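Take a look at this one; I'll ask things after.
Of the protein chains in this complex, all but one are displayed in their positions.
Chain IDs A, B and C follow the sequence of writing; residue 1 opens each chain.
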Amino acid sequence: MLQLIANGIIFGSIIALGAIGLTMVYGILKFANFAHGDTMSLGAYLALLFLSLQVPFPIAVVLAIAVSIAVAILIDHYLYRFFRTTGPIILLIASVGVALFLRNVILLFWGPDLTYYSRAIHLDFEVIPGISMNSYEIGIIIVTAALIVLVHLFLKKTRIGKAMRASSDNMDLAEVVGIDTRRVIIWTWSVGTALAVFGGIMLGLENGLRPPMGWQLLLPLFAAAILGGIGQPYGAMVGGLIIGIAQEVSTGFISTAYKPAVAFIIMILVLLIRPQGIFGGSKRWI
Amino acid sequence: MDLSGLFSYFVFFLVIVSVYGLLSLGLNIQWGYTKLFNIGIAGFFAVGAYTSAILTTPPAMDRVGGFNMPFLPALVIAVLLSGFIAFLIGIPTLKLKEDYLAIATIGIAETIRLFFNNEAWLANGVRGVSGIPRPFQHYITFNYNLFYLLLMVVFVIGVYLAIEKALKSPWGRVLKAIGEDETVTQAMGKNIIRYKMESLVLGSMIMGMAGSLYAHFIQFISPEVFVPMSATFLVWVMLIAGGSGSNKGALLGALVIWGLWSLTDLITNVVPVDYAVKAGAFRVIAIAIFLEVILLVRPQGILGEKSVMKAAKKQEQE
Amino acid sequence: MALEMNVEMKNSDDLLKVEGICKSFGKMLAVNQCSLEVSKGTITALIGPNGAGKTTLFNLISGFHKPDTGKVFLKGDRIDGLRPDKIFHKGLIRTFQISRELEKMTLLENLMLVPGQQEGEIIWNAWFRPWRVRAQEKQVKERALETLRFVELFHLKDEYAGNLSTGQKRLLEIARTMMADPEIVLLDEPGAGVNPTLMNKLIGYIHQLNGRGITFLIVEHNMELVMTICDPIIVMNAGSILTQGTPPQIRNDERVINAYLGD
Partner (left out) sequence: MAILEVEDLVSGYSEVMILNGVSIHCGDNEIVSIIGPNGAGKSTLMKSIFGLISVKQGSVAFDGRSIIGMRPNQLVKLGMSYVPQEKNVFPSLTVEENLQMGAFIRNDDLTGSMDRVFELFPFIADKRKSVSGTLSGGGRQMLALGRALMLEPRLLLLDEPSAGLAPLVRDEIFEKVMEIQQSGVAILMVEQNAKKALGMSDRGYVLVMGKNRYEDTGEALLANPEVGRLYLGGA
């Protein structure tokens, strides 16, 4: 059981990173971005690409993030921008198209087979009695914790971070007080995408890479975002961990294949009982 | 390919177009009229197909089913079951914003697929169900596919006429009004939850019917068939390209998009096997770009109504 | 329960009665202990400065908001807490401050949508009793055409409602309320964005419909309209009812002028 919870924290960290970006885009751009999972895959594969060019791992991560952000901003500029006035559903449909586009571009270049960043085998060892992990997994938890602290500092301490929270509260007022909302939108894509790429790379480290890896994560991502109250990054962090732990713990009782269904059922329960999410109720970011 | 080969390819092609035509018609009730955002088409399609498969196949040792049921009762049960599942999804989601219905429908579709994938006792899991009987096979002495095409045409025309009738009646008028402005429609005394539910259930029943008819034609189904790409996304592209809100547009969209899809498939078949996967990916990329271009350039589709007529503004009456 | 209501409503020909209704949004008390009566056959105005709570009161009466406390009676039946469509079927129809037409539907469709209990609104009947549906549709259509003729929009019957001018939308709104056969109509700023000529027309229609026995409750800023056709006038300020009276009384009431000018 302890081990399952530990696994849940690992998986939950990855979900949390994805869900934060998803919920930020929802809060500021007001649409459910179905391409977010595939952005995670794109980042993971780009890191693979740079690694294959003999770039050291940390630099490969940075490059993957940079390229993914550029892609996200370009897509916003040439596609989503035109639908901002036509309402959230057209944006949603467009994002489904983008999701397929990204996934199949990955398929086109890297093929459908499972690949790994490295062939090296990392042995599990007992971290504390009853819980064993390998060094990657410890790294995932540490990096996620660090990123969450960074996101927190970014939103709380930086000018643009505060402007993002302000824009999520009230876009019109943000314009009135002189906030450059175009810059806010660019930053939203940047932060959301960067976190997604981290999540994608971690998923690749943990489970290897396959083109549909991000798409298959979409349901848990939405479940986490809804659980945390959509539009609220802190909610998404907690929601991600809850979903991750629930999915892993469920494997103690039912087939592992049903992990995504567990997320789905939690999501439906939340929608039935408390549609505004556990931290919802008001529009506050806690 | 000789002439008879071409002919049988064409018949096969049209049968699949009819299946998609049904899916597209079902979606048109939900999205085209009521603006219900269902992206779990694959789920209802799968329920229809699997219900028929389990009910009509001969008994089998390693799984449930094999009830040897005739075609028509199985079809009816498949349709009803699809509708029932839509009803269950509608309860928590129809009161909420449209995004939630979207997320819930894709959730149920994936869950259904996982279920059939993993529960081998039910429908053989990943290996799928084969040997689904073809209806009236013993009575047909001529080209069976041609017969099936005729059968499909009967179903498509029947469904088309039925929903055309319903949508052109006051019932359809209410759905259209809900799609435009729920608040006003409620102020006009309409119970909007009831109508949204009816729209969701009826549309999903047609999707279930499409699933059942597909299973009986192909005779083999596996969870692989019900992935979101081919079973949900393509249908959306069909409806949007054809023109949502128009039943003719829904059918035309099915023909055009499946035509393009098959054309790219022919190209895939020509290239060496090594490239087949890549060519497949290329097809999807092409369709995705096609969708975005339609959304940008002609959002109302080929046969769709223009959102607001360009008619000159009428002068204030003096 | 039913007995209690009968007692409460005895000896009163009030069509609509609001008793001690309250509604707050968060910390803001939008409507505070409002009570008012609208007698059958009147054209009652509800006026007051911006933010007085008039539209919120409309939403409370028509079922779009649920009151925190208080009761609403229509013909003696309690209607607070009912869904808007249920209240519609009890004979109350409302319009919206910004006209909300179904823009992608024609004028004719906009009107034909309104009547309740249409056979063809049940899908079963649309399929299996087409003749009954058709017969009724014919009636509804004739009525819709007649109504369009009444508000002089007949020539635009096949036009999309989205293409109408603001003034024409107001007329369509009046036409729509006529289609409902209501006992009472709640109009939310029918005069907004309407030019003077059209305004006279609008006033004429309200008068005529009132002559046919329809009661009106009107929120309006255009005092011209209010003072010419409304009696009594109810004045709201800061979420409560300030006073009630005839147009001359209201016009000369210092408290009303003060409410508008501030004190």
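Just so it is clear, contacts are C-beta pairs under 8 Å (C-beta built on N, C-alpha and C of every residue); 3 or more make two chains touch, one makes a residue touch a chain.
Since the structure is predicted, the reported quantities are computational estimates derived from the model, not experimental observations.
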**Study point:** Chains in view touching the one left out
**Key:** A, C
Point to revise | Option from C:22, C:122 or C:223 whose C-beta touches the chain left out | key: C:223
Study note, to complete from the structure: Filtering A:102, A:163, A:245 or A:266 for touch with the omitted chain leaves A:163
Review point. On chain C, what residues meet the omitted chain?
Key: 27-28, 49-51, 165-166, 189, 192-193, 221-224, 226-227, 250-251, 256-258, 260-263
**Study point:** Positions on chain A contacted by the hidden chain, ascending
**Key:** 159, 162-163, 165-166, 168-170, 172-180, 282-285
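Simple rule for what comes next: only the chains that are shown with their structure count from here on.
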Review point. Suppose you hop from chain A to any chain it touches, then on again the same way; how many hops at least until you reach chain C?
Key: 2
Review point. Centre-to-centre on C-alpha atoms, which chain is most distant from chain A?
Key: C
Exercise for review: Could you put a whole-Å number on the gap between the CA centroids of chain A and chain C?
Suggested key: 48
Check your understanding: Using CA atom averages as chain centres, what separation in Å is found between chain A and chain B?
Key -> 31
Practice item. Would you mind pulling out the distance in Å between where the CA atoms of chain B average out and where those of chain C do? Key: 43
**Study point:** Sequence positions of chain A contacting 2 or more other chains
**Key:** none
**Study point:** Interface residues, chain B side, partner chain C - complex
**Key:** 162, 165-166, 169-174, 176-177, 180-181, 183-192, 198, 202, 305, 307-309, 311, 313-318
**Study point:** Residues of chain B touching chain A in the complex
**Key:** 35, 37, 39, 92-93, 96, 98-100, 102-104, 106-108, 110-111, 114-115, 117-118, 229, 233, 236, 240, 277-278, 280-282, 284-285, 287-289, 291-292, 295-296, 299
Revision key, fill the gap. The residues of chain C that touch chain B in their complex are 62, 64, 83-85, 88-89, 93-94, 96, 100-105, 109, 112-114, 116, 118-123, 126-127, 130, 133, 137, 140, 152, 156, 159-160, 162-165, 167-168, 176, 180, 195, 197-198, 201
